[in-house]
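Note sheet for the following structure.
Only a single protein chain was left out; the remaining protein chains are all shown in position.
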Amino acid sequence: MLKLEGLSKTYKTGDAALSDVTLTIPKGQIVGLIGPSGAGKSTLIRCINRLVEPTAGKVLLGDINLARLGKTELRRQRRRIGMIFQEYALVERLTVMENVLSGRLGYVPFWRSFLRRYPGRDVQQAYRLLDRVGLMHQADKRADALSGGQRQRVGIARALAQEPELLLVDEPTASLDPKTSRQIMRLLTEVCAERDLPAIVNIHDVPLAQQFMQRIIGLRAGSVVFDGAPSELTESVLTTIYGAEDWHAMRRGDEEQSEAEADARDRMAALAE
Amino acid sequence: MSDKTYPTTWRRPPQIVADRRWRIALQLGILAYLVLAMGSVEVDWQRVSVGLERGQRFIMGFLQPDFTSRWNDISRGLVESLTMTLTSTVVGVLVSVPIGIGAARNLAPAWIYYICRSIIAVSRALQEVIIAIFLVAMFGFGPFAGFLTLSFATIGFLAKLLADDIEEIDEAQAEAIRATGASWWQLVNYAVQPQVMPRLIGLSLYRLDINFRESAVIGIVGAGGIGATLNTAIDRYEYDSAGAILLIIIGIVMIAEYGSSYLRKFLQ
Partner (left out) sequence: MTEITHYRQTWTHRTPRARLLLWTGWAALVALFLWCWQVMTENTIWAFVWDAPRQAADIGSRMMPPRLSYLPELMVPLWDTLNIATLGTIAGVIMAVPVAFLAARNTTPSTRLLRPIALFIIVASRSINSLIWALLLVAIIGPGLLAGIVAIALRSIGFVGKLLYEAIEETDARQIEAIEATGASATQVLSYGIVPQIMPAFWGISVFRWDINIRESTILGLVGAGGIGLKLQASLNVLAWPQVTVILLLILGTVVVSEWVSASVRKAII
């Protein structure tokens, strides 16, 4: 169980990215974090594993306050939190297997990781995870040889290799096409259910969030403005979260822009021939 | 989850040489070379241990440099080096521009292209020091030979990069200018010059820096400049003066580096 108490973050520039966020996430719950860009979604999940240092407040994972740990102890606690990134953040020049095994880094001494001599149990588990995400036969390929969806699967396998008690997921589908996005979201919810794993998922795609999340938290200017079931996410709630601007129009604008970009790409391709 | 059993070991597949035999052969070859090469180095340890004391004196000289007692020689060498650097860079750039244009396949006819490319190749293949030896033999000792050496070396460096740049210019822009019925000169002026000018200025400043560093070297073979002063100081075992000269060189290079990055920002 994860508990945030009065979590705040003010950047050096004086921007208050998070102010006084208090949340409780029970075991096995998948929470979607929505909000306009700059609302502090990314800061919030990075404050939990302290890739960003919170300025005030508590982060309680079980009964340990992560916000108050020294360097060594923080590293040990980070093993309990798996993280999945927007642009996959795989080490591109390493093989798929090395990327999955890198989830074990917090558990093995340096010489083992340096010589790639991981314990048999770790290797076995890595293969099991690769099989689970459907990439059993890609183990020896380099990460940069995979497609976007495949890379995100490796990212999921890496996070699960940590045997985490919590998953932090930062815009998992932002660089994927709609169909692959749904596959990845389905995989995520399935693996969380299999392990009874709580997860916080940053997501900008509201329909996708409504389809897959059990609970939605709306963030605006660093504060929680909505916390409830996906079905409670009405038009007026969305207006509170995304501001006075018509969020439908915003999304339509996005589509238009991507259409225009695709069109431009096609024309460029035609010119190049 | 299935009850399948998974392997418990994994080896990173070799990334470059896939064949195991080749890999071993390659490793043995490298090992054999290293043994042979190290074996060819004859070290007179007695001489080295004597030298360590001198090395210590040199380091002390570096830490407590003596700028004053040889200041006349140092300042003369410095003035020669600096003037040589500037004049050779200016002349070198002026000559490199036509040669660079001539060595660009998309602008020059074939015979000019080959002439210009061979000038570049000769200039690049020969060390500055070797060119300096010949030019000193022809023009006598002093900074004039050094000036010629550095100008010639600048041509090889700048003209090549300029030519490669011109060959990579955006053809669409050149096409557009050509379509207006422009002459060859107008084409160079409107389509090529704007595209390569910022880089040409940047490269010239960079070359100014290189030329100063090289001017310290060619003095050793008699082409004037701070190198001659340095050579004398080391020959006389005056390590504190030598240390001073080296510190001056390092200082000027640092100033040149900061100055040129500032100037480049200003010009853009």
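Letters A and B mark the chains in the order given here, with residues in each chain numbered from 1 onward.
As a working rule, a residue touches a chain if its C-beta (ideal position, glycine included) is under 8 Å from a C-beta of that chain, and two chains touch if they have at least 3 such contacts.
Owing to the predicted nature of the structure, the values given are computational and were not obtained by experimental measurement.
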Candidate in contact with the missing chain, chosen from B:P13, B:G29, B:G51 or B:P98
B:G51
Among A:S113, A:T180 or A:Q211, residue touching the chain not depicted
A:S113
Sole residue of B:W10, B:F147 or B:Y206 that reaches the chain not shown, by the stated touch rule:
B:F147
Across B:I115, B:V129, B:I169 or B:A182, the one contacting the chain not displayed is B:V129
Using the document's contact rule, name the residues of chain B that touch the chain not shown here.
33, 37-38, 40-44, 47-48, 50-52, 54-55, 58, 79-80, 82-84, 86-87, 90, 125-127, 129-130, 133-134, 137-140, 142-144, 147, 213-214, 216-217, 220-221, 227, 230-231, 234-235, 237, 242, 246, 249-250, 253-254, 257
Could I get the residues of chain A that touch the absent chain, sorted low to high?
49, 51, 75-79, 81, 83, 85-87, 89-94, 98, 102-106, 110, 113-114, 155, 158, 162, 168
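The criterion applied here is as follows: only the chains that are shown with their structure count from here on.
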Where the centres are mean C-alpha positions, what is the separation of chain A from chain B, in Å?
48
Touching chain A in the complex, chain B uses residues 1-2, 4-13
Provide the residue numbers of chain A that touch chain B in the complex, in ascending order.
95, 97-98, 101, 116, 118, 120-121, 123-128, 131-132, 139-140, 194
